[in-house]
Structure formats: structure tokens, C-alpha cells
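Just one protein chain is left out here, and the rest sit where they should.
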Amino acid sequence: MSYRRLVGFGEAMLRLTVRDGGALETATSLDCSVGGAELNTCVAAARAGMPATWVSALPDDPLARLVRRHVRANGVDAEILTVEQARLGLYFLEMAPPPRPLRITYDRKGSAFAMLDPDRIEWRTLLGPDACLVLTGITPPLGGGPRKSVEVALAAAREVAAVVALDVNYRSALWSRDEASRWLNKALPQVDVLSVGPEDLSAIGLEGTDPLAEALRRFELRAAMTTSKQRVDDAMELEVRVVTPDGEHRAQARAGVVDPIGAGDALFGTFLAHLPGGDVQAAVELGLSAAVTCIGLFGDALVDDPWDTSESRGVVR
Amino acid sequence: MSYRRLVGFGEAMLRLTVRDGGALETATSLDCSVGGAELNTCVAAARAGMPATWVSALPDDPLARLVRRHVRANGVDAEILTVEQARLGLYFLEMAPPPRPLRITYDRKGSAFAMLDPDRIEWRTLLGPDACLVLTGITPPLGGGPRKSVEVALAAAREVAAVVALDVNYRSALWSRDEASRWLNKALPQVDVLSVGPEDLSAIGLEGTDPLAEALRRFELRAAMTTSKQRVDDAMELEVRVVTPDGEHRAQARAGVVDPIGAGDALFGTFLAHLPGGDVQAAVELGLSAAVTCIGLFGDALVDDPWDTSESRGVVR
Amino acid sequence: MSYRRLVGFGEAMLRLTVRDGGALETATSLDCSVGGAELNTCVAAARAGMPATWVSALPDDPLARLVRRHVRANGVDAEILTVEQARLGLYFLEMAPPPRPLRITYDRKGSAFAMLDPDRIEWRTLLGPDACLVLTGITPPLGGGPRKSVEVALAAAREVAAVVALDVNYRSALWSRDEASRWLNKALPQVDVLSVGPEDLSAIGLEGTDPLAEALRRFELRAAMTTSKQRVDDAMELEVRVVTPDGEHRAQARAGVVDPIGAGDALFGTFLAHLPGGDVQAAVELGLSAAVTCIGLFGDALVDDPWDTSESRGVVR
Amino acid sequence: MSYRRLVGFGEAMLRLTVRDGGALETATSLDCSVGGAELNTCVAAARAGMPATWVSALPDDPLARLVRRHVRANGVDAEILTVEQARLGLYFLEMAPPPRPLRITYDRKGSAFAMLDPDRIEWRTLLGPDACLVLTGITPPLGGGPRKSVEVALAAAREVAAVVALDVNYRSALWSRDEASRWLNKALPQVDVLSVGPEDLSAIGLEGTDPLAEALRRFELRAAMTTSKQRVDDAMELEVRVVTPDGEHRAQARAGVVDPIGAGDALFGTFLAHLPGGDVQAAVELGLSAAVTCIGLFGDALVDDPWDTSESRGVVR
Amino acid sequence: MSYRRLVGFGEAMLRLTVRDGGALETATSLDCSVGGAELNTCVAAARAGMPATWVSALPDDPLARLVRRHVRANGVDAEILTVEQARLGLYFLEMAPPPRPLRITYDRKGSAFAMLDPDRIEWRTLLGPDACLVLTGITPPLGGGPRKSVEVALAAAREVAAVVALDVNYRSALWSRDEASRWLNKALPQVDVLSVGPEDLSAIGLEGTDPLAEALRRFELRAAMTTSKQRVDDAMELEVRVVTPDGEHRAQARAGVVDPIGAGDALFGTFLAHLPGGDVQAAVELGLSAAVTCIGLFGDALVDDPWDTSESRGVVR
Partner (left out) sequence: MSYRRLVGFGEAMLRLTVRDGGALETATSLDCSVGGAELNTCVAAARAGMPATWVSALPDDPLARLVRRHVRANGVDAEILTVEQARLGLYFLEMAPPPRPLRITYDRKGSAFAMLDPDRIEWRTLLGPDACLVLTGITPPLGGGPRKSVEVALAAAREVAAVVALDVNYRSALWSRDEASRWLNKALPQVDVLSVGPEDLSAIGLEGTDPLAEALRRFELRAAMTTSKQRVDDAMELEVRVVTPDGEHRAQARAGVVDPIGAGDALFGTFLAHLPGGDVQAAVELGLSAAVTCIGLFGDALVDDPWDTSESRGVVR
């Protein structure tokens, strides 16, 4: 896989966070940042040195400017449709140590992204044989425009010989397991690199002793990754497994938790940035180092360097 | 006018504020409070000792609980419809000293209130001859349900002999001047107490040398109030004028500005709370004292007592 | 036990908190909230759907208004005596991870509650056969008025056939073990539901292999509960045991600690709210779920819903 | 007047402040600092290079340590009695732009200072012919111990030939005008330098065309100062007038207001620090420069240098 | 003047701010932003739609990354030398309402910029006939490297026919009036657009009735601008005057002050962005509107849009 740049497509939201110990019900102040799986993935990749372009839609208001600042500050290029009379999606996050749940309240209906006109994105221009298109399973259920855009993008990627990476990211609040399974099974044959959560494998209809290897085989993937996370008090234990036609790679680590959101995106983006280098094990370990750093950082995005200390990050093969 | 309680109907929103000196574009934290003209009016009236009930609709999520806490904390009763699959409206506020504008970005589409089912509110039970129904011109353009609710409420008020108070609050972003004028002219004959901004008088089609007196006469009002505000650096100069069939009352004051939002509601709620007492001039002055206090307070709502020091508040006849 | 509402009696204080990592000695800012065992218990019960009235005394100043807002916001009714020339009790709390102690500095002398006139509370009106009177062992040593009020309340409860629930909450700073034991042994025969810490059992003079069961038998209680807590780094392990004439119930859980204060009150209030339902085990588990939620929340009071996720809260029988 | 050090006697309190725009009723956080007129005066004098000792009483708890840190940090020496079982006095301050009042809620009953044993202070050791004793009219009404201490201190000052400076600081909440007048008229013959507010002159029974000059004459003062303050929106206009047997001195200035509390103390302390230098006009102007600086600083105490820019501070003769 | 992009050269510093009312001496928290006159100018120009490149030097540490984020977020391109073993310059800012001074404590010695190697910047590549080089008088005294860089840049600008804009910005702490005058008089003949403070005119040796017109004539400038500022309590009055060979333009405005730093840079950058449009008066007014917006914003940089409301900003010809 010899792509030299990422092209991510997806929605970004304003994230409004109640810090540890508070409840939204009694909040008098909310921390304000930007989140979105595909954008987070682009941010991580750009930090790892891989040029990244984020394709999306935004309204025409000060909140859109806030998102654009975030994108630029993180060194990600943007191709953004402006949708008039639309809003920016939001999500409210209440952070708490377990077992009090880290509760997310989405408020993304009527967003500029959900209302985007798929005909306004010129995928053939955006993609190319040097590009890796980054998608997630969050986008198709967000609306007709987003779903059609993903499908057009997949077709365009095939035409221009771009690589396709997809993170399943199944969200039961957005679509049913059946609907997701149907859509994903149609899309996956066009995917090259798959990231899938342990519990999402069955959503795709993959079961058996090694569903990840089964996915690799069935969809003729070049790489399939799964990450399992387990919260132990204030720490998170992560284990990554990647299977490729050439074999299997694993790494694991344990991280003190500041903010677990976005860790999977940091991992995927960093992994994708290093994958063309050819050393899959290194890509896995650097990805895990990024995930661990992201867990120790407030916010969705990877805004600190993980590279110089990957060993001291406690990544273990 | 011998009502003994207020019944306000309108939408509440989560207010997300960038404090003085910041811009939404670079915000990392937002202050979080609750606003809504009719609710603000109820809060002021309740503080002045007049029982108040707020009729509204909310979604079923933690943000709705935040609004309910605010309502209860301020001693206002609530009759709230829960609307599933809906959201709470928001507004973003960037506070700044002039001439940098105090910018409001509304995000209220798809709110539970806009989507409320008017048939679910039992106005005949809520109102009565001891009640004063409080409405504003913000509600009719928010959606078919809200508009029909206002109309049903007006009809019910007439049937049960409730007093009706209306604050015009014309918002050009919500409806055109023509549409507003048409609706208001149909509604105003059912109104008893009117509050109207100096620049909104023409929206109702009232002009001439004394459009306020003209409104009193044409719509057979029992009281008509207008408040003019002028910002002078960090201070706000207010002048209130009330005309009744019995004569005219005036008061003016100057207030250091912390947060000008909600001052008109504090004035109207306090004025309405005192109006049944019979001393219109006192009601005007106490209302102005509440407005001045509200301008010196962060947030929409009147959360501090203005009563004990009305004179030292600088209210001048 | 078929009570349908709680009536709590006790003092509330302003809580001034130095967040984790600070010391009062160098504080430049203090978080400000409201605490008080009986009020906390009422708040938890009200959240669980059981109407609750808090009987207390407050001064006549802005701090009293702050307490009243807190009570109302949490949906608790209030019967409050105003005591002129008195103050609101305070407590300063320095939060720290162990072994640095979570230090409390009380400043409650001369409080309105300590100075209340017991003759001004009409217990017969407040209580009834549908009520459960909630008391703690904190109140009697606070002053002559509070102690007499508790005794009058106990007598009134008997007369009107109200249920009585008491949380021992022995505080060595307030009275000696002897004095506490003497008072409690006189009061306990009038108690129906007892909550007592493992180390407080001996304060009541209960010893032997199963002092809790001994309490049940000796005082003819309908339920006796004890909760043991153990701090393990940033987590708290809780174990609840309830004995009734019909048998024994247990539940345990482990919670990441934000703020351990108030967890026992959340447990007791939630337990009492569910006890009339008849399923003691469910009441214990819901109570523990509330405690675990409270430990993950800043402040004394249970200001977030624990219900929807009681299983995911890690409550184990 | 050739004193070379100040010895101030008075109470310090923890000041808990709601910043501009908030109300105590809805506060979730309070700023925490230390205030007390005589201590503030010592702080200003020490900053001006005059050694200062603060004589007072404190409880034995972390809040007392907070006060001691403040005293030491400002370079003031301390002679502090520890009073067991006592508390630190507090005051709550709600800051607001006028006409919303800057409201102070005192909570100082039962303080260590009010309960101090006057026999434990060795005034003869503390004072001497090189000392200027600094008192205010706040102390006598705080309790029998404080009042007796002031009287003993005055007697000791006479014996050891110390200078005595007194700031009237009449507080109607602490004692009646009659009681104050009686006490002050007995004490003033022992005073050398008097600071008195324009409206306090009548409290001492001084009236007529020039009551300040009358005070100088009647009590054989060496200097009498009065400062008038007028708030104009966000600014404060100050005018100082000092009369001595040798003539009269005036200065005036206008200051943007951050926090007006303590300005008079900063002025008095700075004036007293420079008075022995012999140039009364310079002492007045430097004092006013300190006051103006203090008004532009958060907190009671003068914690920034005013000296280098006295001219640019807008002080005008 | 038909340039289509700006190229600014100068130092950026971390700005550490004590907000209004605090003193550095007692600070426990500092706001953290980025400042630098030439960078501020580029930021304003980029916001006005004129592409801008900032040429500078930074160390290799997390603070340099913070500066780079700021540059990117504001849409400014960067050509940055990395200087090993160097530091980022800082400045501490204590904000206060007058007459307490807004005090700046610089800490910029040994900065990467001061130590930059002038031979590493390829001015001929960076500049061109479509470019306007933006310099200030702050740079030459910062070190030998910076001064030589400015001189080389001026020479390169002439060679490639780039326009040169210079803001005198005389700082007495950096060099003497004589040294500044000598250097500026050598440089000014190569300058096309000059911005100069009213009091800096004499630093260049320009005096007489109209020194600005004299500058225009003597140095054959295409435009010369001067801005006078006057603080009146919480407001700032600004008056801009521009002279060109074709005539004279003026505009004035009054702004509520949040943070006066950077206003002149916002004005200059916005003016330069609009100057090629040919309507000098419009450029002046838009510049003033930007300045007024910047005064109402925290931080050096213009991070909010001034365009849509230029009239309501109170700009007056």
C-alpha cells in the first residue's frame, strides 16, 4: 500500500464536556472542543507526518469557524461545503470515573453535514492513486446525503485506484444492527483496511473462532485491526491485533485515563500513517502509543507528540 | 386587574455564553445557564411574591433536567410536556463591550417546544379568573404547535376571564414584519397588558405622535408599557413609560452593565406582579429596579433581590 | 411499611471545598455547595420518586437563599424556620487522595439551626401515618433546641403512627460516646429503620458476633442496615447489609472516587424510597447504585440519575 | 512625629467573594482572600518601607494558617494569640457595578478575635516611643475583650510615648451612633493622627463649617484626614484632605474600579508610613496613589507597587 | 499598489496574562496566548482575505508547537527557522483599568528569533512583485541576526519589486532614540507604506506642523498612517489619519476596552489587506473597525470577524 495522503470524510461536532465529577443537570460551565471520528483520524495522521484532508460540511456561523480553526491548527487540510440554514451538530459529554458512566448526549439532528448535497463533492478530484480514503460506519446512517456521498466516494476510490480504510464504529443509536449489516456487507468488498471493534464483528455477521481473520479472507482486505479496551478503575487496558495476508501483529498497553474519547481514532490514524512504511508491527505499536497518549489528554484529538517516548509509554508486544 | 398568579407560556433554551473578551471562534469553555423570555418573566414575578406557573415543552434528557432545576430553584411551578426524540433549543452568546456587538447565535430548530402537540395542553384547567396569561411575540413563529397553542390559550383566557399580558418582542429572524403585524393585530384585541419596544410599535402598525397611547386606545388595553434602552460605554440608560386609561407613568435609571439580557423580562414580570396592587407608578419603579438589578447580574434570570434598595438603585421618576 | 413520603429534620451547611490537590492554607478559590445528612437523604429520596419534606431552620440572608434554591432545585419541599441574628453553619472540606486525609473543618457554632426554638415546629401537622420521619444522630448534640425538637418529633411520630428512620452517624467531635449511647438507647425503641456504621454499633452498646441482628431484636426494628466502606487508591469498595425480621440482604460495589461525602445519605434516602415497595433486596441494590453514583459526583447531593444503569454500576449481590 | 514602625491591632477575616455579575444565592465558587482594616493598613505601610506588626487573635485551624501566610507574605510581623474553640470571622462580598450594590454579609460572631483575653497582650512590650499604634473604630464594638484591649493599648501608648493613629470607620451594624460617639469622644484625646470619613464626622459630634479642622483643634491632633469617594459608573473619584496645625493639604484622583474594598486602608497605611518623613503633601499624594492602585486590584490588600508611577496614576493636587 | 499577499517578518512571544484586577506578584494562574506585532498584522490581513506568510524563528519545544498552532489556526502560512538550544521569548502582562498601568514585563533575551542566522532565510524566494513585505521597528534592535535579516529583506524587496510596509513601533527599552533614528532614516527610503505613532514621529526626526505629510514627502511614501489613542475610563478613543500623494483620509471611533494590545496591528494588517483595492478611505475605515473589534477581544490577535457590522462599530469619518 503506497498511498501518501489521507482523505477523511465525516462529520465534526462541537463537544461540550462536563469535567469529572459534575453532572450536566447542575453544570454551570462546559468545556468546549471539537470531535468527530474521521477528523480525529486525520489529526493523528497529520501529526505522524502523513498529509490529510478532511472533507465535510459546516454551517455558516461562528461555530463553524471554531471547527475550521481546530482543523487548521492541527495541520489538516479542509474541503468543506457550507450549508446555509443548517446547524453544527453537538454532543454533550459527562465524564466520570466508573462505574458512573461516561454519558454522551448527542444533539446532531439537522446538522449541516446531515443535510449536505452529495453532488457538490468532487470525489474524483479529491482522490487519486496516492490517496487513502478514510470512512467510518457512523456516516451512512446520518442522512441520505451522507450515505450517498460515502457510496459515491467508494465508487470513485475504485476508479482512481485509491486505497479505502474503514472503521466500523457501529452505533446502535443511529441504525439497527440489520440495517448496518446490510450496508456494511455491500461496502466492505471495496475496503482495503478495516478497523472493527470486538463487539462489532457480529454486527457485520462475522462469527466463529477468529472472525477478524474471517473478515480478512471474505472481503479480501489488506489489513484488519481490532482493539479491545478494558477499564480498570482509573486505567484503561488496550490490546490491538492486526491480521494481514502475511501474518498477525499484536501489542498491548495500559494507560491512566484522562479522557478515553478519540483513542481509537488516534490509533487508526497513526496506524494508517505508518502502514505504507511497510513495517506493520511498528505501525501497530506507534498507533497504540498514540492511543495511550490520547487517553492521557483532554479532548478527542491527539494534540501532543507520542513519538519520542513510545517505549516509555509502556507499549508491550 | 385582580389576578393573583401568572401563567407563562414559551420556550426555554440552554444559554452558552462566552464571557466578555472572548470569541466563540476561540472558546475553550462556555458558561451554561437557562434563558427564555416568558420563563424569565415568571422568575421575576415569583421573586416579587406572585405565584407563577411556566407552561412549556422539553425533551427527555439531562439538559431538560437542567432546565427543570432552574425553574424549581427560582420558585416557579411547571407544567411541562415531554417530547420524545426532540432536543432542547440552544443559544450561544458572545458578550462584549460596545461597539463590538453582543452577538447571539440561535440554534433552536427541532426543539421540543417547536414540536409540541397543542392538544396536550389543557388551557382551561391551567387558567382561571385569578390568572394572568403571559405571552410574547417570540412564540407564534416558532412552529405550528406553538402558534396554535398561543391562539388556543388566548381563546381559553377569554372564556375563563383571565387577564392577558403580551410582550411583543419582535424578532426579525423568526418572521417578517408583515407576518408579525398580521398575527399581532388579530391577537391584540384579546390582550389586556402590552409591553412593546419603541421600534416594535411600527411592527404592529402603530405610528403617529404617540403610538403607545394609540395602542391603548385601539386595542382597549388596560396598560401599555414601553422601555427604551441606550448603551453608553459600560452603562445602560433605561426609560420606562406606561400609559393606562387613567394616565401616564414614567421612571428612568442608569445601570452598570454585566449582562443586559433578560432585563426587559425582569421588568415586565415585576411590573405584572405589582400591578394588581393598584399603584401603577410603584409597579413601574419596582419593575425598573428589577431591570437594573438584572443588568448587574450574569444570566437571563433575576436571581438576586432588588427590593430592599429600590431607591439606591438610582430609579428616578 | 406503607409510608408515602419522607419528612427529614436536620441542619444544612454551606460546604466550601478545596478541590483535590489544594490545601485550605493556600486556597484562592473555594467551591461552594450545600450539605447536610438529612437533606441529602431527602434529595436522594425525592429523586427516587418519594415526596420529601425537609424541616429545618435558616438565617435571613443571601446564604439562606442559596440553601433554599438547592432544596427546591432538588424537588424537596421545605418547612423552614427563619432565625433572626443567626448564621448559616459552614464546613470547609479539603479533598485529597489517600493517604493525605480528606479533612473537614466545621464552623457551625451559633447557627440558626442550633438556635432554633423547638416550639415553633408543628410536628403533628408535618407528620402523619403516611410519613416516615428521617433523623440522624448528628442533630441531638447540636443544641438544646435541636435535641428537644428531635424528642418532640419522635413522640409526635408515635402518636400519629408515622414510621421513624434514624441514621446513627456518630460524630465524636459533637458529643462523647457515653452521651451518645445514653441518648440513642432512649431513642432507639421508637425507631423502625436504623442505619448504623460498622464502628458505630459499639457506640450504641451493641457488640457480639452480630451486633446488627442484635439491634434489630433489641429495639424491635423493622430493618437495620450497615454499610462498610474501604478506600483503595482512587476507588471505594462498599458493602451493604440489611437485616429484617424476614431475613438478610447484601450487595456490594466498587466505585471510582470523585467525592465520597454524601454517599451514605444517598444510599439511605434511596433505600427508604424503595422500602415501601416491599422488595428489600431491590431497595438495597438501588440504594447502593445511588451511593456509587454519588461517589462519582462532586458535592454531597445526588444530582444525577442512577436508575437507568444500575447493573452497569457494578452492583453485585 | 518620629515613629519608625507601626503596631496595628484588629481583626482579620476570611473574605469570600462572588465576582462581578454573580449573586451569592447562585454562587458555585467563591474567591478566597484575607481582609481586615488594621491588617490592610499594616500591609500598605510595610510595602512603603515602614516595619509593621499586626497584633491579633486567631483560632487554631487551617484557616488561621491561611491568614498567617497572608500576613507573612506581605512582610508584616505578627503577634497573634491563639484562641482554642473559636472560629475565624468571615465576610461574604458580592461585587457588582452600581447601582446594584456591593453587598457585604458579615459572619464574624464567635470569632477568636471577639473572644480574645485582653490580659494576654503585653502592650508595654509591643509599643515604645518609636512606635505608632494603629487602631480603628471597628474593634471596640466587637466584644468586651477587644474593647478592653484597645483601651489598655491606648493607655500603654501614652505611658511609653507612642504615637496613636485611629481610623474611625464607623459601622452602624456594630454599634449605635450614640455608643460610638461616647466611646470615641473618650478615646480621641489620646489620638494623634485621625482618619475619618466625611459622614463619620457627625458620629463623633463634629459639625459646623469645617468639622475636620474642629476635630484637629478639639482633640489636639497632629493630623486629621478625610477622604471622600464618589462612584461614577466604573470609576471612583477620590478626594483627600489633611489638616495639620501647620496648614492644609489636598489631592484628588480618579480610578477605574476593580475592587474598592481596602482603598482607605491602603491610603492610611501609606500616609502613616511617609508622615515621619515630614513632607505631609507627599505623604498625602503617595497615600492617594496607593488607594488608586488598590482600587485597581482584586482583594483588600495592596499587593502591587504604586510607587514608581505616582504621577501617571493621575493624582492631582 | 497591486500586491496580492503579505510577508511579515518578526518575533512571536508567549504572552502570559494576569487578568484585570490581579497582580503578577500574587498570581496563581496566567492566561496563555501568542503575541508579536508582525504576526498580529498577518493574522488581521489573512482574516481580511489577503494571503499572509509569517517568517520567523522558533525553538524546538512544545512552546514552539503552541505558536505554530496559533499561526495555522489563524490561516497564516509560516516559514520558520528552528533554532536549537534557544528559547521562546515571553512577555508577562498585568491588565488593569487606568490609572493602574497595564504593565508589561518582557523576558525575550536569548530567544530563537534573536539568535537566528540571517543567511538561512531566502528572501528572494519568499518575496516577489506580488508581495508586500511587512516589518516593524521592533525587529532591528533584537539582535544582530534580526537586524541583518531586515536589511537583507529590504534589499531583496527592492530587487524583486515588492512593496514594503513598516510600522515604526519605537520601543525605548530596546534601543535609544538616536540609534533608532539613525537606522530608520536609512531604511525609510526603501519603505512604501508607513505606520507611525504620533509620538514616534519625532523619533524619526520628523517635526513641524504636519510631520506625517513631511514623512510622505521626504521618503516618497505611497501612504503614511498615524493612529492616536486616548483612554477614557473603560473606553478607548481612536483617530486614524492617512495621507497619500492623492490626499488625506480620516476616521475615528470609540471602543469599550477588553484588551488594548494588538489593536494597532489589527488596524495595519486590515488596512494593508484592503489597500490594493484602491479605496483608501474604505481601507482606513475597515482597519479602524478591526482595531475596535480587537480592543473588545482578549489577546493580541484579531480572532473575530469585524466585517459584517463595520457601521455598527461606531466608525465615524
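Order as written gives the chain letters A, B, C, D and E; numbering starts at 1 within each chain.
Please note the rule applied: a contact is a pair of C-beta atoms (placed from the backbone, for glycine too) under 8 Å apart; a residue touches a chain by one contact, two chains touch by 3 or more.
Values in this document were obtained by computation on a predicted structure and should not be read as measured data.
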Out of E:S33, E:N169 or E:T293, the sole contact with the unshown chain comes from E:S33
In the complete complex, which positions of chain A touch the hidden chain?
233-235, 253-259, 292-293, 295-299, 303-304, 309, 312-314
If you put the missing chain back, which residues of chain C would it touch?
20-23, 25-26, 94, 96-101, 233-234
Residues on chain E facing the left-out chain by the touch rule are 16, 23-33, 61-63, 65-66, 69, 87-88, 90, 92, 94, 103, 105, 107, 109-110
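The rule is short, and it goes like this: only the chains that are shown with their structure count from here on.
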Quick note, more Cb pairs in contact for A-E or B-D? It is B-D
Same residues or different residues where chain B meets chain C? The copies count as same if more than half of the interface numbers are shared.
same
Could you work out how far chain D has to rotate to sit on chain E, using CA atoms and steps of 5 degrees?
120
Express in whole angstrom the distance between the two chain centres, defined as the mean CA positions of chain A and chain B.
44
Length of the line joining the C-alpha centres of chain A and chain D, rounded to whole Å
62
Pull out every residue in chain A that's touching 2 or more other chains.
23, 25-26, 28, 62, 65, 69, 94
